[in-house]
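What you see is the complex with one protein chain gone and the rest in place.
Up next, chain A:
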Amino acid sequence: MAADLSVRSSLPLQILLYLNQWYYIFWLIVESLSFVFKGQTLPFASGVLAGEIILFIFLFLLDMFRIHFATKGNLTERIIGIIVSIVLTLPCIGGSLYLLLWQHYVLRIELIINAIQLVFIALEVILEIIAIIVFARSNA
């Protein structure tokens, strides 16, 4: 038992998740302001703007859940939390790509902040896979 006291949680993953939470608050503010701007100045077909706003709010909640599961899984050294977070990553990537490419109007600022968010997600997925490998080895 004495040899089993070492910490296997990944510190870089934890730092990245902590900073990503703060980044999402920044992202939420910028994205909602850009929706206000688009709603005030650009013509929309009925329902398009409402659909995009609902999508972006759900994307924010989904991202928060993803980060929460990854944090808990990393800190308690459980594989299942990290797997749930990787599964939740797929719709998050889809939503970010929608806001980045296939939206009705894509502003320049949205292009940049969503690209930064995708970089974050990619780094986190890599570190999460490494964390899964480390936890699985130590359990075996």
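The rule is simple: contacts are C-beta pairs under 8 Å (C-beta built on N, C-alpha and C of every residue); 3 or more make two chains touch, one makes a residue touch a chain; residues count from 1.
Methods note: contacts and distances are computed from a predicted model.
*Asks:* Among "Dolichol-phosphate mannosyltransferase subunit 1", "Nuclear architecture-related protein 1", "RecA family profile 1 domain-containing protein" or "Transmembrane protein 107", find the name that the UniProt record gives to the complex chain excluded from display.
*Replies:* UniProt lists the chain that is not shown as "Transmembrane protein 107".
*Asks:* Decide which residue listed in A:86, A:99, A:113 or A:131 touches the omitted chain of the complex.
*Replies:* A:113
*Asks:* Quickly run down the residues of chain A that touch the omitted chain.
*Replies:* Residues 11-12, 15-16, 18-19, 22-23, 26, 108-109, 111-113, 116 of chain A touch the chain that is not shown.
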